[in-house]
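Have a look at the structure below, then the notes.
Removed: one protein chain of the complex. Kept in place: all other protein chains.
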Amino acid sequence: MSEAKEYGYFSGLFHGIKTLLTGMRVTFKEFFTKKVTEEYPENRAVLKMFDRFRGTLVMPHDEEGNNKCIACGLCQMACPNGTIRIESEMVEDPETGKKKRRLVRYHYDLGSCMFCQLCVNACPHDAIRFSTEFEHAVFEREKLQEILNITKE
Amino acid sequence: MGITLELIVFLILAVFIVASSILAVTTKRILRAATYLLFVLFGTAGIYFQLNYSFLGAVQLLIYAGGITVLYVFSILLTSSQGDRAEKLKNSKMFAGLLTALAGLVICLFLTLKNTFLPSHFEHGELPVSAIGMSMMSGEKYGYILPFEVISVLLLACIIGGILIARKR
Partner (left out) sequence: MFDFSIVTSWIHELLTSVMPAGLAVFIECVVIGVCLMLAYAVIAIIMIFMERKVCAAFQCRLGPVRVGPWGTLQLFADVFKMLIKEIITIRHADKFLYNLAPYIVVLSSILAFACIPVNKGMEILDFNVGVFFLMAASSIGIVGVLLAGWSSNNKYSLIGAMRSGAQMISYELSVGLSILTIVVLTDTMQFSEIVERQADGWFIFKGHVPAVIAFIIYLIAGNAEVNRGPFDLPEAESELTAGYHTEYSGMHFGLFYVAEFVNLFIVSAIAATIFLGGWMPLHIPGLDGFNQVMDYIPGFVWFFAKALFVVWLLMWIKWTFPRLRIDQILTLEWKYLVPIGLVNLLLMVMCVVFGWHF
């Protein structure tokens, strides 16, 4: 712990002036730097959120429309709010005759999701992830209930 | 003399000063009396400016309105106890005060009207400041250097007195 130096009259005066000028130089430089404020609705064309931003839950599908979900239900159990509801069915595999679980519908309630990412962490196959899309405002609450998987017809 | 702008302005200022002075001595609240005094000082400064003596008008505003009134208001704020209303005067005291004021008015009017004033040598245009400075600091016959120095000694005594009263023991 350094002790406070005792300044006399003149040395205190000059020390004070020096420190004041140091502070003023800092704000002077700040005055001329370009501001990082982004003006939101006008800059939608160039807006890019950072990768880890949790906007909404999506289930990525490849070109043929397949997803990686095996309907294990781990995400449903991990969610603290009960946001995810999985409807699955047991299907008989035609070749081997074994029964396998298959995903029918993946309910996701955007209104009750708290974006904690526990579901994504729990999924063993990286079937679901968060995208950076954040503009979700709607006028009816029913529109917030989403079905995340796309079934092939 | 006809009705000139100077006359109208003088009348307005005079009415303003008289009304404010009467209000200043008849009101019961101390701080309002200080405010009415401020108005009287403004009016007086206005009369000095009308006489083209801007130095005295500026001094009036600076010292009286800006200094003495602030002094009054500070001392009222620091020393007033319960509220700021003065006590109600007894009728006999008010009558005696009115009589004294009337007597003073009669004496002043008598002296003013009986005295023969010198004819006023009214120069148009303002008094140059260097003339004021020279007369204040010169030691010749009509110079004011002695009162000037005596006043500064008086102010020094006030400052020393104030420090002595306010110092920590």
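To keep things simple, chains are lettered A and B as they appear, and every chain counts its residues starting from 1.
Methods note: a contact is a pair of C-beta atoms (placed from the backbone, for glycine too) under 8 Å apart; a residue touches a chain by one contact, two chains touch by 3 or more.
Everything numeric in this text was worked out from a predicted model, so none of it was measured.
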Contact residue for the chain not shown (choose from B:P128, B:P147 or B:G161): B:P128
Chain A, residues in touch with the chain not shown (by the definition above): 13, 20, 23-24, 26-28, 30-31, 33, 35-37, 39
On chain B, residues whose C-beta touches the chain left out of the figure: 4-6, 8, 29, 31-32, 35, 38, 54-55, 57-59, 61-62, 65-67, 69-70, 73-74, 77, 84, 126, 128-130
